[in-house]
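Pasting a structure below so you can have a look.
With one protein chain withheld, the remaining protein chains of the complex are depicted in position.
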Amino acid sequence: MEELKMQTIRLRLKEEVMSGVAKIPVIVDALTPDKLFGKSEAEIKGVKIWWGNREENTGDLFEVSVEGDATSEAEVKIVMDGDLSRVKYIGAGMKAGEIEANGDVDMHCGAMMRGGKITVRGNADCWAGCEMHGGELIIEGDAGANLCAMYRGEMTGMTGGRVVVGGNVSECAGQYMAGGEILIKGNADILAGLNMKGGKITIEGDAIMPGADMTGGEILVKGKVEDMIPSFKFVETTTVDGEQYRKYIGDLAMTEKRAKGILYVK
Amino acid sequence: MVEELLIKNGVVYDPINGVKGEKKDICIRNGKIVEEVKNPKVIDAGGRVVMPGGVDIHAHIAGGKVNSGRLFRPEDGRKGLKAKTKLCRPESGYSVPNTFAVGYRYARMGYTFVMEPAMPPLAARHTHEELVDIPILDNAALPLIDNNWMTLEYVKSGDIDLLAAYIAWIIKATKGYGVKVVNPGGTEAWAWAKNCDLNDAVPYFDVTPADIVKGLAEANERFEMPHSIHVHGNMLGHPGNYEVTLKTYDLVKGITPYRDRPVLHSTHTQFFSYGGTTWRDFESKARAIADYVNANEHVSIDLGSVILGDTTTMTADGPMEYSLYQITGRKWTNHDVELETGSGITPFMYSGKVGVHTIQWAIGLELALLTRDPWKIALTSDHPNAGPFIGYPILISMLMSKKRRDESAEEMHSSIFDRTELPSIDREYDFYEIAIITRAMTARTLGLHEHGKGHLGVGADGDVAIYDISPEERDAGKIQKAFLNAKYTIKGGEIVVKDGEVVSTPEGRTFFVTPECDPKLTDEMMTKLKEMFTNYYSVSFANYPVQDAYVPNPYEIRAPWRS
Partner (left out) sequence: MVEITDVVCPLCGCVCDDIVVEVEDNRVTKVRGACAVGKSKLMGHGRIKSPAIRVNGALKECSYDEAIKKAAEILAGARRPLLYGWSSTVCEATKLGVCLAEEIGAVIDNTASVCHGPSVLAIQDVGLPSCTLGEVKNRASLIIYWGANPTAAHGNHMKRYSYIAKGYFLPGGKKDKKLVVVDVRETKTAKMADKFIQVEPGKDYLVLSALRAVLYGHEDVVPDNVGGVSKEDILEVANMMKEAPFGIIFFGMGVTQSRGRHNNIINAIQVTRAAHTHTKFNIMPMRGHYNVTGFNQVCTWETGFPFAVDLSRGFAWYNPGETSSTDLLIRRECDAALIIASDPGAHFPGESIKHLSKIPVIQIDPFANPTTEFADVVIPTAVSGVEAEGSVYRMDGIPLRLRKLVDTDYLSDEEVIQAILEEVRAIKSKEGE
């Protein structure tokens, strides 16, 4: 059997980038495993990334080091360190490979990703996994608003892939979700699964007003539900994974014809 | 700026002057076509196709409705993002592009004039503010006049002269170009969530849409108006509406136009050429419409041809947009305008896999191919209703290539074979005919040929498009590419596009018409109008007319009263 090779690209954000009065975001959608595959350390340092309204060399903002070789995109792993709280679009649009972000990350982490895996060892700010089509996104801490949702005006959010959030999620998680799976180990703030039309959201903690305007998909809340949406119809009491739930369909506020969402509540 | 320009070695298609693919030099001095030049900058067209600048007779590019479309579709904005350059400002949008993108994209396609066809009079300032912000293109706008309470009351009382006095006033007050009709009576009924067929009574006003169309056509011909009434009739988009369409055409048959032009321009006729009784037995009636147009001289049409894909529909026809939103369940904006008009907007996806959409797609092309005389037809997609204007090159390639139509039909819903006759039509347009339906006919129908547009005769504006294609080319893909990005577009003697890139961005001019009405009639009409303002409008009479500041580059066309 051929040995699986692995290449590790280490990117550490330089301290001076975030040391000013203003913390100006750095945009790193150009730094995904598939885009950096095949590039030398020098070439990676020369990749242009936006810092505010100017384009800079990656090497001017990050300390860059490369270990090992890769024969395909899937063998590339990027490890990001330093203060990542204003580093936006980590892994956005990535197709393969792996990213490990050590710390809290800024908005759009894993947005529009199609494959590969991102692990965030900290919290992720808003729009993580937004319009995600595939791959895996693990957020060990909390996630901000619009997790796995859509960008403004769009009618489809996440369509595929798997997302796990170790902590809590802010409002509108999984809005317009059409496919894929989200597991939230903590609580969900208001309107998780808003406008959901497919896929599955599991909330192990509590949820407020989940499932509003749902037309499809499934939400399961293991904790308690506060402010249940008043336009859901109770169907039956049923057992899921050995536990009893009240099963509702909705949202009838979207008309009966379209109310095909399923909400399990304890 | 280059003062003299010589375009050498072009194969020129200038239908208004009967020039049919002749190798011919074009001379421009100080922005106008001249006989000869002395010390010109020379462009070698190298045997490429040369036409006058394109003239679009109907595209929703500016105003409240268009902007509502942009505002509520950031997802469309996101599709057309382009960063600014040293010369050009940022672009956004696909079906609802920002003003800068409108100018740049039309110019890249070789167009130099666009008519905004639906200006709500009360919001006319808005339309003009956007027109001013569209670079390069000359433009004009048609105010909506058919659902106005003043119109309804004068039609009811049969006072055509007073109606004429009102349309003269409102065209002047809005710096408009002519009379636009959109779902006459139906839009007023929509203020109560109702609609009107051609012979239904409009609620409370006790007139019919048929009365309104006839009254406005007669009133329009009281003046030497450059354009006929521009009509979007009743029941747009309804299965079986072709009969209403033909009856509407018949209403104005006896009216004599002031000059050699139709008395009614029927716009985006594709949407009015439907057979069947429901969407289930929906079918094309393009043949019936084309037969009528072939047999009569008083009607011109534009196509409103479908470009497949996602778009944003928008019209003053409020009830129609509501029906459409009821079908799709997508976002829907409606904006009724007091005493005058309404509007609706909803996104729509035309898919070649859906039977109805496929038939709609075929109808636009059938109309073009079944109508014998191209001088009666204008190429439009009713931008963005049947698709964005950026799809015109696709339509041109379809009209020019039977092969391409056949290939497309193969991939589309089978309804194209059962419910349309498109697959059996062999006709192919040539460059001359394309020049007619994209500039010559449109300029002539709008009366703009007398003001320098749509042709290359001496004295005309130096608006020229050079396409990177030879007159012999028949490959549909190459045709499409050539019409999307002109080799050169020249506007008023200035090169604005070179090799598909915008290289200069002069300001466009706004054309408007000043109908001149008998002062006595105007005075009589004014008494009634001022009552409307005092009692029912929410703005003052004094603040209503568009101030000169909104038309910084004016071109006035006077329309004297016909004695």
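Going by the order they are written in, the chains are A and B; count residues from 1 in each one.
Operating definition for what follows: contacts are C-beta pairs under 8 Å (C-beta built on N, C-alpha and C of every residue); 3 or more make two chains touch, one makes a residue touch a chain.
None of these values were measured; they are calculated from a predicted model.
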Problem set entry | Residue touching the undisplayed chain, where the options are B:R125, B:K285 or B:K376 | B:R125
Problem set entry | Omitted-chain contact residue, chosen from A:T58, A:N146 or A:N187 | A:N146
For this session: Using the definition of touch stated at the top, determine which of B:S228, B:T346 or B:N485 touches the missing chain.
Result: B:T346
Exercise. Per the definition of touch given earlier, which of B:G77, B:P143 or B:G492 contacts the omitted chain?
Worked result: B:G77
For this session: Could I get the residues of chain B that touch the absent chain, sorted low to high?
Result: 62, 64, 66-68, 70-74, 77-78, 80-84, 89-93, 96-101, 122-123, 125-126, 129-130, 133, 191-193, 204, 322, 325, 331-339, 342, 345-346, 535-543, 547, 549-550
Problem set entry | Positions on chain A where the hidden chain makes contact | 20-25, 27, 50-54, 86, 107, 126-127, 145-146, 151-153, 172, 190-191, 194, 209, 212-213, 227, 229-234, 251-253, 255-256
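Here is the rule we use: only the chains that are shown with their structure count from here on.
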For this session: Give every residue of chain A touching chain B within the complex, in rising order.
Result: 151-155, 258
Problem set entry | Complex interface listing, chain B residues touching chain A | 72-78, 329-330
